[in-house]
Every structure is written in C-alpha cells, then in structure tokens.
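Below are the structure tokens for one structure; questions will follow.
Apart from one protein chain that is not included, each protein chain of the complex appears where it belongs.
On to chain A.
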Amino acid sequence: MEQVELIDITKSYDKQKKVLNEISLSIEKGEFFVLVGPSGSGKSTLLRMIAGLEDITDGTLKINDKVVNHLPPKERNLSMVFQNYALYPHLTVEQNILFGLKAKKVSKVEQQERLRETAEMMGLSELLSRKPRELSGGQRQRVALARSVVSQAPLCLMDEPLSNLDAKLRANMRVEIRRLQKRLGLTMIYVTHDQVEAMTMGDRIMVLNDGIIQQIGKPITLYNEPANLFVASFIGSPKMNLGKAKFSTDYKQLIIEGVLPIEMDPLSVSERLKDVNLTVGIRAEHIFSGMEENATHYLEVVNVEHLGNETTLAFDIGTELWTAKWPGQWMINVGDKIPVRISVEHLCYFDSDSEELLKAATAGKSQEVVAI
C-alpha cells in the first residue's frame, strides 16, 4: 500500500528558479525512505511540503491515496523531527512530549500511559522535569524523537536529526531510530546529507541534486549501479574513482586519463560505448594490491592513510586523484611505486556529455552481494 505519493511536485519560492522540479515518487507503508543530497538541493523543502509547512507550487501530493495538497499540517496525521529539534524552551521534557497530545485533547489517562511508555523507550524517565537547555545534545535529540513517537502518527518525517551529534552518538542513534521504526511499523521519510547515514539506514534512497531526482533505489543498487556521475561520486566513501577514457584504435586497450591503459577484450566492447566520450569509474576497494605476477600497473603513492583495519592509498591519475582501499595494515610510504591490479570487469562506464550510466561493473553483482 502506498502511504505517500508525489506526482510531478514542483516548488519555486520566487516564481523564477525552481527549487524542486517535477518530483514523482511513491513511498510504501512501513518503508524507511531516505532523501539524500548535497546542501541546498531541496531536501528540506520537499519534506516541508509533505508536512504541509510549505505550499506546493505545482503537482499532486497524496497521503493514503487522498490528495492532501490543501490540507493544513495538523490534518495530515504525521509527525516531524526538525533539524534543530524545535523543542519548546520554556517547557519541561514532559510538557514537551505531551504538547501535541494536550492539543489534540487526548484523555489524561492515556496521556500518562503513552508518556510513560515513550519515556521508557527513549531512556528519558529520569529527565522528565528538566528544561531543554539542561539537556545534552543527544538527550534533546531523544526528546524530539519521543515527541514524534508519542503522537503515534503512522508517518514520520525527520530532517537531518543527527547532524549535531558526535560520531559515536550518531552511530548509536542510527541504530535506535532504525529499530524504533521497524518496531512501530512507521513509514519514515528521513532527510540527510550524510551518505553513510543514507546507506546504512534506508530501505530505499533517493538522491536529489539541484531539485532533480538523480536516482531512486536500494542502497546496494545505488552503490553498484549509480545512474549517473553525480550519484557515482556522491554515494560511497571514499567516492568512486572517475576518469576520462578513450579506446585504442584496435579496441584492445582502454586508456584512462591518457596515462592508465587497461587491457580489453575487443569483442566485449559494445557498439554503444564506441562512439561516445567515455568516463569510467571504479570503486576504491576494486583497485587490488597486485603480486609481482598478476599486477596490471605500477602506481606511485601520493598519500597514505592508516585507518586501523584498512589502508587507503592515493594516486595521481592524470588530473584525477584516485584512491584505493585495502583491507589490513600496509607499510607503504609516500613515493613508493607499488603494484596494483585493476581489471576491466570492475569498471562502470558513463557518457561524459550526458553523464548517464552506460554500463555498470559486471563483477559487482555476481560476487559481492551475499544473500543469506
């Protein structure tokens, strides 16, 4: 069942530049849907339109198969967690949590019931009489979450709720939010500009750039088959290594950035790839360490980062900086020339002009997605 459906939603604030351009998507009941994109891409605007805080310039918004374009926020039966928490500074945690229930005139007994339950779930029972300013960032975060949970609205919108937290707390809250959403069966629309959050939390992800949908799909799909160069460079950390490429005249070699030749089987080169300007991409973990015998290239290391259980290396490839990610600890120094193995089946091909994906890596699908 479709909980939320957007049909050609368009938004412009000043009637000139479109902040969102013909967004169409549908979100299933109980789905964790992540909206991701760089700053200013229109994520908050889209969320606020779904909430009813912002007018819809053009298009149709349906919630539970009913058109709600004209409905005020309170009739859309949803809850929202704001980026800055939006707690009422003059009210205690308890009053903050109960604010909506009192407004909706829920009975006193039920209020207390829900309060107790929610506070317990969020670990706020001890903090109920405090004011927001007496709480830490993570605690405020939990109050904001509690406020949306206590309303028991089936649709929950969250706008970068973890952006102000430290790395450890953020990782914790990621898990907690995900677990909560599953347990309560909420439909979640979750905005973030952090692609790690998007990858780890979402059932499906929508990548937005400049108000235009770049791709909608499962995290793995976005990772393996990015629809265009933008998604390729946005999803994944470190970002996908990209470079302009040309075939040699006999199609036996693909030369990346004019300096990195890769052996090809001429027969596998489809016609589609032959007559466009190519950009190819390869993930950092697909540049393997090579033994003397199977190394395809020797590259000079320009930077080394030790991350404990893995090592990232950077190389200059023409004008591009490429990175490789190797599991384990490697004692390599800047300036070393090291053997690497780059094979053709890990390459994604893009059209440099339209920036669209022409052909995804063939190795990715068969080998790496381990189904259990």
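Keep this in mind: contacts are C-beta pairs under 8 Å (C-beta built on N, C-alpha and C of every residue); 3 or more make two chains touch, one makes a residue touch a chain; residues count from 1.
Rule of thumb we're sticking to: contacts and distances are computed from a predicted model.
> One chain of this complex is missing from the view, so tell me which of "Sugar ABC transporter permease", "Putative deacetylase YojG", "3-isopropylmalate dehydratase small subunit" or "Aspartyl/glutamyl-tRNA(Asn/Gln) amidotransferase subunit C" is its UniProt name.
Answer from the record: the omitted chain is "Sugar ABC transporter permease".
> In the whole complex, not just what's shown, which of A:41, A:79, A:224 or A:311 touches the removed chain?
A:79
> In the complete assembly, which of A:104, A:179 or A:246 touches the absent chain?
Candidates A:104, A:179 or A:246; residue touching the omitted chain: A:104.
> On chain A, what residues meet the omitted chain?
Touching the missing chain: residues 51-53, 72-74, 78-80, 82, 84, 86, 88-91, 99-100, 102-104, 133, 147, 151.
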